[in-house]
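With one protein chain removed, the remaining protein chains of the complex are shown where they sit.
Labels run A and B following the written order; every chain starts at residue 1.
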Amino acid sequence: MNKILDLLDPLLILSATFMGVALYLIFIWVPTETNQGAVQRILYFHVPVAWGSMLGIFVVSGSSFMYLLKKNEKWDRLAVASAEVGLIFGGIMLLSGMIWARPVWAVWWTGEAKLTTALILFFIYVAYLMFRAYFPPGAQRQRLAAIIGVIGAIDTPIIYFAANLWSQAHPPLITGPAADSDSALGSDLGTVLLISTLAFSFVFIFMVQARYKIRKSEDDVVELKRSSSASAMTGVN
Amino acid sequence: MGSLSIIWAIGRKDLLLEIRNKDVVVAVAGFALLVLVIFTFAMDLNQDNAKLVGPGILWAGIAFAGVTGLNRAFALEVEGDTLEALMLAPISRDLIYLGKALGNFLFIAIAQIIVIPVFAVLFNLIVFRWEMLAIALLTTIGFSAVGTLFAAMSVRVRAREVMLPLLFLPVVTPLLMAAVESTSHMVHGRSWSEMAQWLQLAVAFDIAFVVVSAFIFQHTLED
Partner (left out) sequence: MSNVTNTASRSGALRFALTMILALVVSVSLTQISSAAHTPPVNGIVVGVETDDAGALIRFAVADSSGTIHTFTIFNGTEYGLENQAGDRWVSMQEEDPSEAARRLRDHRERFAPITVTSENGTAFSVVEREEGKLETNLGYLFAVFAITWALFFAYVLYLGRKQRVLQHEIARLEGLSGK
């Protein structure tokens, strides 16, 4: 059986390298932003993590769709792996966003369209994983979970549109330093964001593939149990 | 037998059953009424804030009550093993889905006929307008489209009573927003044009989920 968390795993080395460079850029290289001060550095975590959770949604819905089409186990494994990792990224995205908003917008949370959308999608992720946890294992669970994945994907643009309309009717409560002026972000921003996004993407891929492999060995265990009990039966006969 | 008559036959079967034992409608209407009444105690209502909070309370109540009703409707099917019997019938699965969704639509609609007048009385709001009919119809279509699919999926889950709301409520959030916002426009006496965008959103939601759910329903039951 393959090792799953191997320290010479090229993906792990790649993510650690990029993460090191990104951390250097975020904390040392990039100058402090004039308007928001130190908290602005949260952006370099928040945006890549948000990207990761978006990637998660794409992979979950894409592979759910493929599972319904092909009924191949590997799509289901990919869906569950990226749903779990996407949930972690989504949670970090929500928390880091709130922690950033507190000093900058003077509120923890506000009814802004992207925030509302992100929160609802987070709950759909949670529902997806809870459904998998509660349902008896088997092909039916995988089919039903895939249905939730597809429904979530269809719902996403509708949620965003609704949240957008809603926030127009209820202007977001934003009063902090960055309330009315666009903050003056330097040209270094793009570089740091790019490297940081790459780093978090590698972490995302690393975690998804690790979870995928574990999922696979879980299936192997079920298979082994079945075959060993079958051979025990034939032994009796 | 045409498609429409099959759908109607399944829907009518559920309705007749419901008229006999009144399980689902009583559950939905009772639950929603209790939510309304509790909120009138929980908040200090007057003419101004009733307009502000009333629509939200109404639709939140109907959404939660709808979940209870959907749970009940499918629990009945499981108790009687009637879903399996229905699956054996030589009918295409999307028609079964549409029939079941029609049944659930009728239950929630009947419950609303009881709940909305009580809402009007408790909150002192004028709701007997064509706008309200349109909003209620669109919202109920969406609720029953999504709810029927998820209720059928949750039938075999260990904690069905918990699972259905967890699945159902996040997905219908945009529809709920549309219902609350357009109802709020209506109680403020504004015209159709101001709620047009919300009603369009509700129509888009309904079309998307009726079509997709009917198409995807076959995957929930096949073995």
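Here, a residue touches a chain if its C-beta (ideal position, glycine included) is under 8 Å from a C-beta of that chain, and two chains touch if they have at least 3 such contacts.
Worth saying up front: this structure is predicted, and the values here are computed from it rather than measured.
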Quick check: which displayed chains does the absent chain contact? A
Among A:Leu14, A:Ile88, A:Leu189 or A:Ile205, exactly one should touch the missing chain; which is it? A:Ile88
Please give every residue of subunit A in contact with the chain that is not shown. 1-7, 9, 12, 16, 19-20, 23-24, 26-29, 31-32, 34-35, 37-39, 41-42, 45-46, 49, 84-85, 88, 91-92, 95-96, 99-100, 102-103, 177, 181, 183-184, 203, 207, 210-211, 214, 217-218, 220-221, 224-225, 227-228, 231-232
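The definition used in the following text is that only the chains that are shown with their structure count from here on.
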Quick check: how many Å separate the C-alpha centres of subunit A and subunit B? 31
Would you tell me which residues of subunit B are touching subunit A in their complex? 146, 149, 153-154, 156-159, 163, 166-167, 169-171, 173-174, 177-178, 181, 197-198, 201, 204-205, 208-209, 212, 216, 219-220, 222-223
Taking the complex as given, what residues does subunit A use to touch subunit B? 68, 120-121, 123-124, 126-127, 130-131, 134-136, 140, 143-144, 146-148, 150-152, 154-155, 158-159, 161-163, 165-166, 169
